[in-house]
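Each remark here refers to the structure printed beneath this line.
Left out: one protein chain. Kept in place: all the others.
Our next item is chain A:
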Amino acid sequence: MIVIVKLYGMLSRKVAGYEPDRGLEISVSEGATVGEVIGGIGIGSEESVVVVIDGEVAGAETPVCSGSVLRVFQPLHGG
């Protein structure tokens, strides 16, 4: 199945050829988790980023579904 990964902050600069409008289309197997998706795209470990799916902050063990959009951020504090 396919999931979409969108990168924010400085993460987008860590993936060569990344296009912000499209994000990354990634093929994963059924039952794949957030941690597995993030681990496979070369932006660091899932501990060093925050993933939001459908408005919810997702943990590394959260399963992804076909068509899920994973929005990935670096940890930030308010200003």
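Structural remarks
FYI, a contact is a pair of C-beta atoms (placed from the backbone, for glycine too) under 8 Å apart; a residue touches a chain by one contact, two chains touch by 3 or more; residues count from 1.
Following the convention adopted for this analysis, contacts and distances are computed from a predicted model.
The chain absent from the displayed complex carries the UniProt protein name "Aldehyde:ferredoxin oxidoreductase", chosen from "Autoinducer 2 import system permease protein LsrD", "Aspartyl/glutamyl-tRNA(Asn/Gln) amidotransferase subunit C", "(Fe-S)-binding protein" or "Aldehyde:ferredoxin oxidoreductase".
Contact with the chain not shown here comes from a single listed residue; of A:4, A:28 or A:52, that residue is A:52. Against the chain not shown here, chain A presents residues 8-10, 12, 20, 48, 50, 52, 55-57, 59, 71, 73-79.
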